[in-house]
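Here's the structure, in C-alpha cells; my notes come after.
Left out: one protein chain. Kept in place: all the others.
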Amino acid sequence: MTKFDRRSFLKSSALVAIPTFGAGSALASVYLSVKEKPEPERKVVLIGDGPRYSPSEMLEELQKINAITPILNDSYGKGGTVQALEEKFAELTGKEKAIFIPTGTLANQLAIAALSGKKAKVIVQDLSHINRDEADANLEFNTKLVPLALEKTYFTAEELQRKIQNLPSEEYFYSGIGAISIENPVRRANGEFIPIEELVKIKQVCDAESIKMHLDGARLYFASAWSGVPIKDYCSLFDTVYISLYKYLGANGGAILCGEKSLIEDMPRQIKVHGGNIYQNWVNSALALYHIESIEQKLKEVKKRSDELLNELDHIEGVSVEFKKNSTNVYLVQLPTAINTKKMSQQLDKEFNIMIIPASETNRLMIMMNETILNQSSNLILNAFKTCLSNPENFG
Amino acid sequence: MTKFDRRSFLKSSALVAIPTFGAGSALASVYLSVKEKPEPERKVVLIGDGPRYSPSEMLEELQKINAITPILNDSYGKGGTVQALEEKFAELTGKEKAIFIPTGTLANQLAIAALSGKKAKVIVQDLSHINRDEADANLEFNTKLVPLALEKTYFTAEELQRKIQNLPSEEYFYSGIGAISIENPVRRANGEFIPIEELVKIKQVCDAESIKMHLDGARLYFASAWSGVPIKDYCSLFDTVYISLYKYLGANGGAILCGEKSLIEDMPRQIKVHGGNIYQNWVNSALALYHIESIEQKLKEVKKRSDELLNELDHIEGVSVEFKKNSTNVYLVQLPTAINTKKMSQQLDKEFNIMIIPASETNRLMIMMNETILNQSSNLILNAFKTCLSNPENFG
Amino acid sequence: MTKFDRRSFLKSSALVAIPTFGAGSALASVYLSVKEKPEPERKVVLIGDGPRYSPSEMLEELQKINAITPILNDSYGKGGTVQALEEKFAELTGKEKAIFIPTGTLANQLAIAALSGKKAKVIVQDLSHINRDEADANLEFNTKLVPLALEKTYFTAEELQRKIQNLPSEEYFYSGIGAISIENPVRRANGEFIPIEELVKIKQVCDAESIKMHLDGARLYFASAWSGVPIKDYCSLFDTVYISLYKYLGANGGAILCGEKSLIEDMPRQIKVHGGNIYQNWVNSALALYHIESIEQKLKEVKKRSDELLNELDHIEGVSVEFKKNSTNVYLVQLPTAINTKKMSQQLDKEFNIMIIPASETNRLMIMMNETILNQSSNLILNAFKTCLSNPENFG
Partner (left out) sequence: MTKFDRRSFLKSSALVAIPTFGAGSALASVYLSVKEKPEPERKVVLIGDGPRYSPSEMLEELQKINAITPILNDSYGKGGTVQALEEKFAELTGKEKAIFIPTGTLANQLAIAALSGKKAKVIVQDLSHINRDEADANLEFNTKLVPLALEKTYFTAEELQRKIQNLPSEEYFYSGIGAISIENPVRRANGEFIPIEELVKIKQVCDAESIKMHLDGARLYFASAWSGVPIKDYCSLFDTVYISLYKYLGANGGAILCGEKSLIEDMPRQIKVHGGNIYQNWVNSALALYHIESIEQKLKEVKKRSDELLNELDHIEGVSVEFKKNSTNVYLVQLPTAINTKKMSQQLDKEFNIMIIPASETNRLMIMMNETILNQSSNLILNAFKTCLSNPENFG
C-alpha cells in the first residue's frame, strides 16, 4: 500500500464507517496496516450484513463514485447507470440478461410467477423470505406456495422428489408444480447456506420433472464467500437469480433479477403493471455498481478475519462459539452466564468503537460479520472482547 | 419585469430552492444580478414540468439540502425524512394522513381500489393517466375503468349523472360504481385544468350516489397556480389525493397519497404485497420536502412571466399563441409557416441558452412553462425568440 | 302451406325433436294433421329464441330422449352423455375438441383468457355479451376489454386495423392485443348477424397481427339459418367457439366451448378453480344432444315461415315490418298507432294461442321467431294477427 496515502485519503473524505478501496489496491493491505488503536471513524458494527450509512455518508459516497465514473441518468429504468449495472450482473451471474427491480419482494414474486406459467404451485422452503417475509404477496401474483423443510434450512432432493410424487395422491385435481424457489443462504436459518451437492441433486430432480428453479440469492455473496463456491456456479443451477442491492452492496434499496432474455424482457411491463416503474434509478444503481467490484474479495477477507476472531473467542474461558458446518456470517456465541451483556456492549461501544446487540436472557449473543470487521484488526477486536469480558463491572 | 419587485419576492420566499444547474453558482446571485446576457448555467428549458437534473446536480442539491436540515434515514418508509414529508403533505392537502408511495401508478391504483371497495367500476376520464398511461395496471388491482369524456379534458357533472343513471340499463347485473377518479390538470389534454365549479357539482353528484372520489393531482400545483384555486380547496372535494414528487418537486421519483387515516393506514400492507416497500426512501423525500416549501410562490411567478412572454410573442408578426381558458403550463404557438423550427431551435440553444422541442410539420410549437423560465428575464427570452424568428438563416 | 311439402320435409329431417308441449301428444300428428284451428298445446310463442319448457314438459322430454338413446351418467363432466355431446360439437364445428361448461359467461371468459395469454387486451364489440352482460367478470379472469363499434352491431376489419395501429400512440407502455372476441349474431343489436365477408377480412387482419379470435356464437345457429353460411364456415375463422345449450337447444343451462386440443384440455382445471365443476351434467347434455340433431333443418323452416308471415304482415294496412339486411330472428313491427297492443296481445293469446310481448308506447312490436312458429301454419298465425288488428275492441 505504499502508493496509497491512506491517511490523507481518510482525511479528505468522510469515509467514516465506509470501507474504501482504491482501484486496484489489494484488499488485505488496506486493513492490515491499520494501527492498533481504533479511531472514532473506524467503527466495527457486528449487526447486519453490511455497513449502514447515514444520508450524509451516502451522499459523500455517491459524490466519490460520481467523481470516479460519472453517474448517468436513466429514463424509467432504461439506459445510463442502471443499464451498466444490469450488464454487470448479467456477466457476473452468467445469465443472458439482468434487470433492476425496486424491491426483492417484487423480484422474487415476478420470477416465480413467470417461471411457473400456468401451473400454480411453487415449492419453497418454509423459512424462506418468500414464505415468511413477503406478507402473502404471492396472492397478488397468482402463485400457490408449497412450503417444504418445516423450520429447517433446506429440503433435500429426496424430500423434493417425494413431495412431487405424493402431491397427486394428497390432492384432488393436481395440476403440476411450475417452479421451485430456493433461498440461499437462508436468513431465518441464521444465514446457513445449502451444500452445493444438494443443489445439484435438486436440479437433477427438477430437470427430470420439467420444473423451473428460482434462486433467492439476496445474500448470495455470503454463501459464496463462506462455501467457496463461485457465484456463477450457483447461478448456473437456476433459471432466475435475484440478488439484493442493499444488504451488502451499499444501495438504499433495489434488486437485480437475472435470467433468460425472453423472460427478463417481459419484466418491464410486469414491473409497470404492479406499480414499480420508477422515474430515476441511478442512486441505487450507482452505489451497487461501485460496491460490486470489490465485494467478492472483501467478503473473502471478512470470512478469514471472522474465523480468526471466533477461534480466539472460543478459547476464552466461559465463552463458546457455535460453529456450524454451513454457517455464513451469522454466529451464536454463548457468553458466561454471569456477565451483563448490556453493560458489556456499552463498554465495547464507548471504549472500542465496536457495536453488538446485547444478548438474550441466556447470554447467547448473535454476531453478524460484515465488512466493518475490516475496520479494526482482529487483535484489536479480540482484545476489546477480552477486556470487556473480564471487566468486573460488567458482571452482575 | 418592472412591475415585479424581485427583491421582496426573494426575501419573502424560500427561493433558495431554485435549482441553478451550474456547479458552485450561488442561487441569490442568479436572480439578483440578472444581466441581459445569458450565462451557460442560466438555461431556460421550455420542455417538461420542471428542471431535469443530472446526477451531479442532484447530488449537490441533496448536500445543500442536508446542510440546511439534516436528512434522516427511514426504515422501509417509516420515520425520518419520509415521515416529515408525509406530515407536510397531510397539512398542505388538509387530509388526516399521507403516505409516500414509490410510483404514481401505484398510488393511483391503490387509491381507487381502496375507495371502490367491493364495487368494481371506477369512472375515469378517457384521456387520464389511469386510463391511458398505466398499461392496464388496474387489472392487477381488480377495478374496472369506465372511461367518460372521450378525447376530452373532463366530463361534466351532468354527463356523470347520466352515465350513473344509464349504466343499469346498458348492462346486465349492474353492481354499482365504487369510485371516480379525476386527473387535474390533464396531461394528455395539453395540461388543461378542470373548472372548480364543475368539480363542486361532480362532488354533489357523487355525494348523492355515495361514490368516493380520487384526485390524480400529479401536477396539481400547476392547476392551482393557473386557476388561482388553493390546493386545499381542490383537495377538500376528494377522498384521496395523489401528488407527484418528480414532475416539478425535484425528486427522482415517488408519489404522495393523502386521505383518511384508516385508508392510509392500510396502505403499508398494500404497498408491501404489490412489491413496493423499499428499504430507504430519504433521497426522494428530502428533495420533495425541500422543493415543496417554495413551489407555490415559484409557480405563481412562472405563471406571471408566462403571461408576459406569451402576450409579447403573440404580437410578433406571423406568430399566434393559442390561449385556452383552462390551460396551465402547456402552450401551443403557431409559428410562421416559412420558418425552419429545427434551425431556429438550434440558434435558441446555442446563442441564448433556451431549449425548445422543434415544432411539428405545421410549425405548431409546444412550449411547456416551468421554473427554468425564471432563469432569464422575460425580456431576454422574448428578444431571443424575436432574433431567431427574424433570422433569414432560419427560413427555408 | 301449399308451397311447402311437409311430408318430404319430415322424412328427410329428424323433426321428432320438435317439442310438442302437450302431455302425450305424438309429435308426428302435430305436424301431419295440422287443422286450421289451434289446439291448446300448439302454442306459438313469439318471445325468446326457443320454446320454454315447464319442469313437467322437460321431464317428459327427457324420458322420451332416454327411451330413444339411454342417457348416461358422467363423473364430474367426464364420460357418458356429456362426452357424446362434446364429440358431436367438435364434429359440427370442425374443431379438435369440445368441452361442456356450465355457463356461457364462464365459456367466454375462459376462452378469451386462454387465447390472449400474457397480453391483457381483448377487443370486443361494445354491444357484446362479454362487454355488457357479464358483470365485469373479465376482472376475475385478468383480461382488459377494449370495446369497439360503440352502440353498433360490429366493427369492420378496417376499424380493427386502425385501432391496432393507433393503440401504441394512444397509450403508454402498450403491450399488444392478445385476442378479439366477436359475438355473432349480436343479441343487443336485435339479433343482427355480421356479414361473412367482413369476418373473413377481420381474420386476415388478426392473422397478420398474430391475434387469436374467439366466437361468442351463443345463437350461432340463427346466424347460420338466416345468412345461409354453414356453421363450419363460421367456426373455421375462429380459434375458439362458444355455443349456448339453452337458447334454442332445449337445455336448462350450459355451454359448449370448441377449439384446439391443447387449449380445451386445460379447461377442466380452469373450470374447477373457478368453481364450475359439477358432479352430474347429463340433464343439459342429453337435452342439447337431442335437439342439436334437428336444429339446422328446423331453423331453416322457421326462417322460411318467418319470411312468409312477415311479408304478409307488412301488407296489412297500417302495419310496417322493419326488414334489415342482416337480421336473424328478431323483428320490429310498427303497428297502427291507434291500436292497444295490450288488448291485442290478450286476444292473440286467448283465442289463437299466440303469445307476444305487448309493444312499447310507440306501438313498435318486437317479435322473436323460434321453432314454436312451426306449431301453427303461417296462414293460421297471419289470420290471427289480421283478426286482432281489425278488432274494434282492440283500439283505444
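Each chain gets a letter, A, B and C, in the order it is written, and its residues are counted from 1.
In this section, a residue touches a chain if its C-beta (ideal position, glycine included) is under 8 Å from a C-beta of that chain, and two chains touch if they have at least 3 such contacts.
Remember, it's a predicted structure, so these values are computed and weren't measured experimentally.
K.L.:
Per the definition of touch given earlier, which of A:96, A:133 or A:349 contacts the omitted chain?
P.N.:
Considering the complete complex, A:133 is the one touching the chain left out.
K.L.:
Over the whole complex, note the residues of chain B touching the chain we left out.
P.N.:
Residues of chain B in contact with the hidden chain: 118, 120, 173, 175, 266, 268-269, 272-273.
K.L.:
What does the interface between chain C and the hidden chain look like in terms of residue numbers?
P.N.:
Against the missing chain, chain C presents residues 52, 54-56, 59, 62-63, 66, 70-73, 81, 101-103, 105-107, 109-110, 134-137, 139-140, 246, 252-254, 269, 272-283, 286.
K.L.:
When the complex is taken as a whole, what residues of chain A touch the one chain not shown?
P.N.:
Given the touch definition above, chain A has residues 120-121, 132-136, 138-139, 142-144, 170-175 touching the missing chain.
Heads up, the rule we're going with is that only the chains that are shown with their structure count from here on.
K.L.:
Report the inter-chain centroid distance for chain B and chain C in whole angstrom, where each centroid is the mean of the CA atoms.
P.N.:
52
K.L.:
Using the touch definition from the top, which residues of chain B touch two or more other chains?
P.N.:
Residues 134-136, 139.
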